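Just one protein chain is left out here, and the rest sit where they should.
Here is chain A:
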């Protein structure tokens, strides 16, 4: 690539942050964002001109986040809130702890693995289904189906959680 890297950070910074936050919490997500762009900056001059920059960045970000989750799983250190650092959650706690948002995050976290990844990458990461399919494997159509199933499940589970909450009041 021969264009200024600054444009890449401006254009894709928000998407990469969404992906990092979908996989890690708080400071860890911020660190993953920085690590992603630092290693992208290193590799930028050698990236082929026809590469899909967004998919490339999301791949780096996912790898960074997975490395961090694996590292944490290996060195299980006692922390105040183990929910923040478990090696399994693909979705992190919402920044603003509104009860409803937390319910949504929990509902997303409860989805089957493939649906969860597709929902996170497409609806949170903003990636088109073609790119999502390239990342999770399978066809565009399969990714689209997993996304639709995931959202349908969310409508049910999240809707139920909200209703429960309102009933409890």
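The rule is short, and it goes like this: a contact is a pair of C-beta atoms (placed from the backbone, for glycine too) under 8 Å apart; a residue touches a chain by one contact, two chains touch by 3 or more; residues count from 1.
As a working rule, contacts and distances are computed from a predicted model.
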Omitted chain (choose from "Two-component system, chemotaxis family, response regulator CheY", "Phosphoribosylformylglycinamidine synthase subunit PurS", "Methylated-DNA--protein-cysteine methyltransferase" or "Sensor histidine kinase") - UniProt protein name: "Methylated-DNA--protein-cysteine methyltransferase"
Touch list for chain A against the chain that is not drawn: 1-6, 9-10, 13-14, 17, 30, 33-34, 37-38, 41-42, 44-45, 95
